[in-house]
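First up is the structure itself, then whatever we jot down about it.
Below is a slice of the complex: some chains, not all, each in place.
Labels run A and B following the written order; every chain starts at residue 1.
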């Protein structure tokens, strides 16, 4: 069977169909949160709120914008490291995220913001939608270069759905804390993506091996993504924490963890090269692992030195993963992980879940104060039996649930994506923008010099 | 007559002269707003404001910074898509914006912030100055590659002046709402720029056709501009709205409209290519049309699904414009629109004005609440005759005024810019950095390989 990568009808129809459904569902279900509704002036006077400044907007919006940059520029440019896949990296990430946030507003809205028959939308919903899409961007990293934009939209549709269900189980049923999403975003996203790419295994991928590396300037573009992720990660981990000290503390802890992670990533990168040279792949990715791994515990009393230790360890593990584990996964387990998300999101996500469970289990009134402990873990009068170790156990359970959902979900979605009519590229055309994009002359000539994938008959 | 593009005296003298005038006018007229003046501590105690946190700075500054990024990085990098005009795109945008904001602070200050003989400056003035310059950046897109920096400074001087007058007519005389500037910024900027480029029509522009396209990495640089515009657009449309729910709602609506716009832009881009391939031009530009088109209505009760519909339509119209209308404008109407601003700002701006008028005309107390309606449309005791349909009519009138100002203003400024002593490039030297910039060796060799525009005698 010949692969047909012409998306002329498949992509437009998919996009338009999904967008029409979004319009209809938004029309039926979505309204404004009281803080964003024109009735607010009456509402707030009724609630005896004196100032417009007490609108939730001012508490959350700056963090939202930082998270927004991470999703679109951060993830988008991080994946431009491939020499001939920059358009697709940035462009498909843009597409899937733009669809994903709409679907996430609905899914998360139904599960968390449904009041009197309507989803009410405020700035916190926007942040959570971006978070949800973050897990899709993570999974995209595993299949980067090997799937069509139609496949990505289908994957986004399913992954956002599963993410929201998993998040509901964790946050509402198990009542775990996971403000920065070590479990819900990173662990779930990574193992979902890895399972999908395992199902989509391509035995002849070596045929496009030469395009699977970077060029000098593509590595610099990728550093734009890395740095915006790294700089704004404190906002990511603090964006939906409780106002006040929790948000403040989450930012500080993340800042510390990320700083430590840079030093150990550099150390390992150099130590593992026979001439002591640094590898851009490690600098672009492993330096971020510290942000992933404090995603659960950042808002807790992890302490600055605790954050440093987490970052310290994750920089090491993540870099080791790139050097030893990724090749092993590919050759032995048939898991082709383009961006090495297992090292950046998978392992650090699990560590983050464990760190969160341990930190929660060791919480006490001395550290938090009586009121502080109740506030931090939302212990109200109804939870008379709450104990820290119980919270720790639920946290650990949440980690396992996320892993299970990721593996089962990834399996199902992977099989769906394997269907032969989504426009996926042949093995020798992977990691190639020219399949899906009108390409400028300079790059076209490069193609024709070696091999123009659009001119050759292609079979699997 | 030979074109002389040597700017050695013209550019320095223009810059220094303008800047000296700015210093003098600022010295005579500009002081600090009470919120930025050292007397504030007394002022606020007098006004019984208890906390420094109630300073306007904290309400507006984060939005200001986002808008600032859009003007300088957003517009600047969006225009770097040309293969040999990156320095000029970023650099001239930087120059004209740096001058424009100063002149806008004065012009808008005289018209809106003039108290006891002085312009008083606060953070909202900075945002409005950035907005005003935004319309110049839009117009710059139409003439990109075909004008000298001296011409751009002259154009900025006049356009900022006209913008401020038009804005005064709309906001103060017609009392229309246009917080995100669909009319004042985008419609005005686009049709002003299109008229200027129509006057400056170059019949032999085909001579520099090969430089009017992109190269692979220039398209990636342009995506930096696109994404920062796209991500921060919710801040743009909400930056000067009323505090509280209006600002909150404007951000949500813009977020929704932009998300929908991405999907329909991608759909149309693929559908209009014979092999279903995506075109970077559409992804870079049409995806932003949704932000333009909710510029007027975003702060109103447009509803999230209303925003999705607007974005949906604009993605389609904008992409269609790039494919069919831009070539038509160039071949039939002699309008050479380098960046396709008619598709990104012109048509979506008009749609935005219409959407705003319709949304305003259908406003009612059920949607807004009694107090909410009065607050949203600034209806105080003096406006006893206010009706929604009247507001709608004034909104529509504002759109026509903006168009008229743009066309007449563009005509006059175009004729001024046609004068032969501003250092404009010859037709075969358009879209070429080497005319105005000292160029690194790698790019110089490219020039000499084909044609060094600085070495050849050039005539019109």
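Here, contacts are C-beta pairs under 8 Å (C-beta built on N, C-alpha and C of every residue); 3 or more make two chains touch, one makes a residue touch a chain.
No experiment lies behind these values; they were computed from the predicted model shown.
**Student:** Taking the 2 visible copies as a start, how many copies are in the full assembly?
**Tutor:** Oligomeric count for the entire complex in this file: 3 copies.
By our rule, only the chains that are shown with their structure count from here on.
**Student:** Would you kindly tell me how far, in whole Å, the mean C-alpha position of subunit B lies from that of subunit A?
**Tutor:** 33
**Student:** Touching subunit B in the complex: which residues of subunit A?
**Tutor:** Checking each residue of subunit A against subunit B gives 6-13, 15-16, 18-20, 22-23, 26-27, 30-33, 35-42, 44-45, 51-53, 55-58, 61-62, 65, 68-69, 72-73, 76-77, 80, 86-87, 90-91, 94-95, 98-99, 101-102, 105, 121-123, 126, 149, 217, 221, 224, 436-443, 454.
**Student:** What does subunit B use to touch subunit A in their complex?
**Tutor:** Against subunit A, subunit B makes touches at 53-54, 58-59, 62, 66, 83, 213-220, 223-224, 227-228, 230-232, 234-235, 242-249, 251-252, 255-256, 258-260, 262-264, 266-268, 270-271, 273-280, 283, 287, 301, 303-305, 308-309, 312, 367-373, 375-376.
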